[in-house]
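A single protein chain has been removed from this complex, and every other one stays in its place.
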Amino acid sequence: MSPRRMAVRRFVKHRAALISLIILGIMVLFILLAPFTARYGVNEAVFKTSPEKPNSFLSPRGIAWLGTDDIGRDLYSRLIYGLRVSILIGLASAFFGTILGVAIGAVAGLRGGWIDDLLMRVTDLFLAFPFLVTLLVLRSVMSNVPWLKPIVGNPTSIRFVVILFVLFGWMGVARLMRGQVLALKEREFVEAARALGASNTRIVLRHLLPNSAGPILVALTFAVSGNIIAEATLGFFGYGPQPGAGATSLGKLVGGAKGALLPGYWWLVVFPCVILILVSLCVNFVGDGLRDATDPKLDGNR
Amino acid sequence: MFRFVMRRLMWALPMTLIITFVVYVALRVGTDPLASYLRVNQRASEKKIQQYIETNGLYEGFGGYVRGYLQWLQGFVTFDWPRSIKGSREVWPEFRDAMFNTLRLGLTATFLGILIGLSFGIFVALKPGGLRDATVSTSSFVAISTPPYVSALLLQLLFAVYWSKWFGQSLLPTSGVYPPGHRGFDLVLMIKHMILPVTVVVIQVVAVYARYMRASLLEVLNSEYMRTARSKGISERRVLVRHALRNALIPIVTVAAIDIGAILGGLIITERIFSYPGLGDFFLGAYDNGDFPQMMPWMFFFTLVVIAFNLLADVLYAVLDPRIRLG
Amino acid sequence: MSKKTSKVLAFATGVALILAACGGDDGDSGSEASTPASEAPATEAPAADCGPDVLEGGAGGAEGDAAMKITFDISPDAVWQDGCPITVADFQCSVNATLNTPGSISTTGYDKIISIEAGESSKQVVVTFNAVYAPYKLLFGGLIQASAVADCNDISGDFASLNQVSGREWMMESFSPDQLVYVPNPNYWGDAPTVERVVAVPFADFDTQSAALLAGEVDFIYPQFFAGISDALSDANVTSKIDFGGDYEGFYLQADPARGGPFSDPIFREAFAKSIDRDAVFEQIYIPLSEGKGKLLNCGPIVPGQYCDEAFADQFDPEGAVALLEANGWTKNGEGYWAKDGNAPTIRWIINTGNTRRENTQAFLIPLLQAAGFNVVADNCDAACYFQQRLPALDYDMAMYISTAPPDPAYLVSSFTCAQIPSEANSQQGQNSTGWCNEEASALLEKSDVTVDEAERAQLVKDALKLMAGDYVMLPLFQFPKSGFWRTDRLAGPVDAELNNYRAFNNFSKWEDVDGDGQIVLGAEQWPECLNPVTECANSSWMVWLTAFPILPNVWDTTNDGKLVITNLVTKEPVVEIL
Partner (left out) sequence: MTVEPILAVDGLVKHFTVKTARGVRAYKNTVQAVSNVSFSVRPGETLGLVGESGSGKTTVGRCILRLIEPTAGSVRFQGEELVGMRAERLRELRRDMQIVFQDPYASLDPRLTVGTSIAEPLEVQRIPGDHRARVKELLELVGLSPDHSRRFPHEFSGGQRQRIGIARALASNPKLLVLDEPVSALDVSIQAGVVNLLADLQDQLGLAYVFIAHDLSVVRHVSHNVAVMYLGKLVEVATAETLYERASHPYTRALLSAIPVPDPGVERGRRRIMLEGDVPSPIDPPSGCRFRTRCPKAQDHCAVEEPALVDRGQGHPVACHFPD
């Protein structure tokens, strides 16, 4: 049996992780099939408002399962479309951030010396500095350097936000990868590969990376939920992504809960928050499950 | 010990300089103080502009940045801080007030949060895998995933708005450091105003540290030498207190010391919702205006905090871990 | 709602606010204008530290022949908080400060002043202009005490922490990032305020200020209107008044030929404007917002009143748009967008991020416009970027924002004339951010500025706006409600009397504190960055409402129904002579 299959078997035993994975799977199915699963368009009012009977702020009912928002749009449909954007941002930035982190961590671990010291100092600082401030300062630097403009795009574009989160999301993984490299590079199978004449790149890609896949995958999942929450936070301050007209994001919907608590439009608060919490909860549980599944220390005693 | 601290302090100085220089360049690029100045002083004459560039060291190019940084640093350490761009206000008095407000709020919340979080962590680590464990770890996931502005609003609603609807008077104030119009110092009022914002931060900190502590303690409890200790017949309580806790706390203290900078900075959201005039609000205001003279001391302060607490982490680590002897 | 949103309002009303800062002022003086016009000359000898009654070197500095002269008779009782009389020197200082301080936000009107001199005494001010200036009532709105500043020609460093100058009911006791406290000015010569203290406290967003109101921490709030506001504040002890003030929201199409955007082509612009269904936008966005109140605005960049003749009605004409485009060589390309010479313009629509209403509008309208053949893309940025960079630089094709129409239409000149398009000639400082240049309309507007006769002036403005409607550079949408919410168990008196006033709630010196705590607490949606009344600091409504109106003496005030009336600073209506 391959290690992968053993990990799968262990993962499946982690009840919460399995349930979370199933919930996430359902969500992904919903957002992939958005045109079918959503009842209305993302910006379509449930029915056109009229001066006599404004259709905004309907509580959940037959025509709008989860109620409507300030201009009468169906919250259920918007949640599906919003989740799509948020998961895209979360996944993309976590994925690229992890790649960057792996690269930096591998270089630091393999090269050692002053490169290692420098990279790790930078990592420490990024980690220790207040998250939002670093994000905002990076954001202003990115939007004020003219030659970066064609690369990063408009400060409110999804691409910009993803790049921002990538620039901000590599440290944890870099540390992790460096640790893994330092531990693994003393192992004889790595030395064996070197004796075979394998290059550093090959060693990293063929041996170090697969053998660190467990912890890195775990870090990646946590990054996904972290980024989804970060997107919501940015949105709260008005610096969030603007997913183009005709789109929304979970962060926007949760931010929209702001004005809805006092008037008692509870559905506008409860449902987006529940979805946000559910997504990040599920992702975290999956991460937890992956950690248990891939942790070699737990081999055999579970 | 003393030598060790001194050596680290000597390291801290160049670190501070390098980091603040990088921050200086980033802010110069990011905020473009000259453009901000021109935006605010639209009809400034060529001479005035030139004068502004010179008094504030806004030279261009890498050499210019170095020169400008040194000029800024000199003014900074002699408390000759440049005035804010908007309204040309003195930065220090406002910064100082905001700093004390934030430190008061942040340190209280950090202390309480870590304390409670660790207790929770110990509580669940003693009986892992059970219902208790599941409840606490699920709650901590929920707490981590709940945006602070949502929990803040809920607290405001409950303790102020609804409370005053139900009982005619609110239990806890929703905003500020003191009630409007209050003058002078009043500890009770100050504490009353801190309860809700502190709670919001504490919820997050507790969630994080409960998980840390759980993991750390479990690792220690499962380790070989703990098994040995147990097998020697040492009582469970003694094992826990004398060995496990001490060892489990070592990594956490280190993490906590490093975390404090991040927690203080993370107050931004909380401060904004509770209209609490702290450093977070100070930064956001400065950021919105692209106000370099306000942002730079802020960044300098946090660089110092981060470096100082990193140093503290090292020292604590050395003090706590008996395996480490400082020459 | 959020600080951002209010900032939007603040900047969008920038032009108007400049005038507000200098012109419109506290309105409770309506009654106080009846102060006996005693002819008694100033009998008190000024105290030694009051400074000279007349400044050496005078004021103003415009070149040319005298064309208009205004004579002000300052009330002999009018004094500053320190007992020093308000004299011609203070008029001179205010003008010099406005004209010469770097960073002064607008010099409009003041730049026509040739000289300011004392008349029969230092209590009589004679102002000479090099041209007729019809909106003269907007001038001298916030006087600065000459002896309180070191250099009247540059007050950019003054008023940094506390504004201790006062010639009105209130004095600032303290100002900090968390509160602003007023106490009555003991030397005020009019009616003393009814309350011992007024405290203003800042809130970052609507939620927190509402919570504070509901919890009884603040007595009064003046939030920007949004959907659900009444539900949010339904409480037995809270009452409200909603009125339609001078705020209006609209679409703006950037038409400057020099910038070469897609709308510099008048045909394309017209067709585009004709494709926007404002009624649908109104129904979708504004009806829920106003809870059924209000109707589509058709006046142009102005609110209903003497200057409005509905010139912007009936612009929606999709068939006409298609016909117009096809007649001028436009065809739909493969993607379904209108193109000419193989070029299908991309239209960059900018709004500030975080503004839900505008985001909703984009979300609603962009698909419709794309279906109509226009490649509209959202090109948004945050408030600072939008209002401080993109708009002033005309770096957009289509924009959407709120402006405030002051009682006097003079702002139309600075906002919509050719000479005000940012260019080399005006050192990029022009205020016309639509880039619209219609020589004929500009001439009409400029003429309105020098026409003192009210009826004639109104006609000129109407004619100009008709041309504007025909050029499709602006599509008005909605006159915004103004709303005040207050606790009836804490506050009484004429709280609702002036809420529609251009200067908002500034009659608070007449409000009554009924809960007996000795103070009134106002919640502020936006907090003044600083107190300087002539610099960029003053470029926000809340700044002016909170820190200029209650303390700086002024000649004319606005009323709740949009008129300008004299205050008790002067003994009679100033005498205007056209030379």
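Each chain gets a letter, A, B and C, in the order it is written, and its residues are counted from 1.
By definition in this document, a residue touches a chain if its C-beta (ideal position, glycine included) is under 8 Å from a C-beta of that chain, and two chains touch if they have at least 3 such contacts.
Note that the structure is predicted; figures quoted are calculated from it, not measured.
The chain omitted from view is touched by exactly one of A:R39, A:R121 or A:R194, namely A:R194. Only one residue in the set A:S56, A:N211 or A:N227 touches the chain that does not appear here, and it is A:N211.
Within the entire complex, the positions of chain A that touch the omitted partner chain are 1-3, 187-189, 191-199, 202, 206-207, 210-211, 213.
In the analysis below, only the chains that are shown with their structure count from here on.
Chain centre most remote from that of chain C: A (centre = mean of CA atoms).
Separation between the centroids of chain A and chain B, computed from CA atoms only, is 24 Å. Under the contact definition stated at the top, the residues of chain A that touch 2 or more other chains are 237, 258, 261-262. For chain B, the set of residues that touch two or more other chains comprises 153, 157, 161, 272, 290. By the touch rule above, chain B contacts chain A in their complex via residues 15, 19, 23, 26-27, 29-32, 134, 138, 141-142, 144-147, 149-150, 153-154, 157, 161, 258-259, 261-262, 264-266, 268-269, 272, 283-284, 287, 290, 299, 302, 306, 309-310. Listing the residues of chain A that touch chain C in their complex gives 42-43, 45, 48-52, 54-57, 70-72, 143, 154-156, 235, 237-240, 242, 244-248, 252, 256, 258-265. By the touch criterion stated above, chain A contacts chain B in their complex at residues 16, 121, 124-125, 127-133, 136-141, 144-145, 225, 229, 232-233, 236-237, 254, 257-258, 261-262, 269, 273, 276-277, 280-281, 284-285.
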